[in-house]
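All protein chains of the complex are present and in place, except for one that has been dropped.
This part shows subunit A:
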Amino acid sequence: MIAQLLLTALLTFVLVYAWSAHRTVPIIGLLASGAALAGLYFVWVQEHATALAALVGIGRGSDLIVYIWVVISLLIMLNLHLKLRLQLDMITRLARAVAIDRAKESQREAVPRRKRRPVVLGRKAEAPPIDSQAKK
């Protein structure tokens, strides 16, 4: 009974996790929900687990539940992998925005520099206007 309650709690947690994953990775949400619901069913209707286990060539119903748990773990790992990819997407967008902003900034800085360039040789360069000095 204790094992049943513990597995029920864990599988309920997986169901909640699957629901939250469904928004970003629908396939993981669907598969994890299916596996968790199957697990919950077999935890409480063990004779069906034993019958199905015998049918598919697994020794005991409890082994079937362990296998289901392994499948859920693999799905969670896949979900984590996909979440890392989503994070990389966000990092990419951030890095792109930073890179483009910096390039535009250096282009803007380069324009006044080019404007100041013409200086008559043999004459002292005139001081730049006060407002551009203030910007620096």
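Note that a contact is a pair of C-beta atoms (placed from the backbone, for glycine too) under 8 Å apart; a residue touches a chain by one contact, two chains touch by 3 or more; residues count from 1.
By definition in this document, contacts and distances are computed from a predicted model.
Per its UniProt entry, the chain excluded from the display bears the name "Cell wall biosynthesis glycosyltransferase", taken from "ECF RNA polymerase sigma factor SigK", "Nucleoside ABC transporter membrane protein", "Fe-S cluster assembly protein SufB" or "Cell wall biosynthesis glycosyltransferase".
The hidden chain makes contact, of the residues A:Val25, A:Leu40 or A:Ala53, with A:Val25. Listed residues A:Ala9, A:Val45 or A:Val98: the one in touch with the omitted chain is A:Val98. Considering A:Asp63, A:Asp89 or A:Glu109, the position touching the chain not shown turns out to be A:Asp89 (whole complex).
The chain not displayed touches subunit A at residues 24-28, 78, 81-82, 85-86, 88-89, 91-92, 95-96, 98-100, 102-104, 107.
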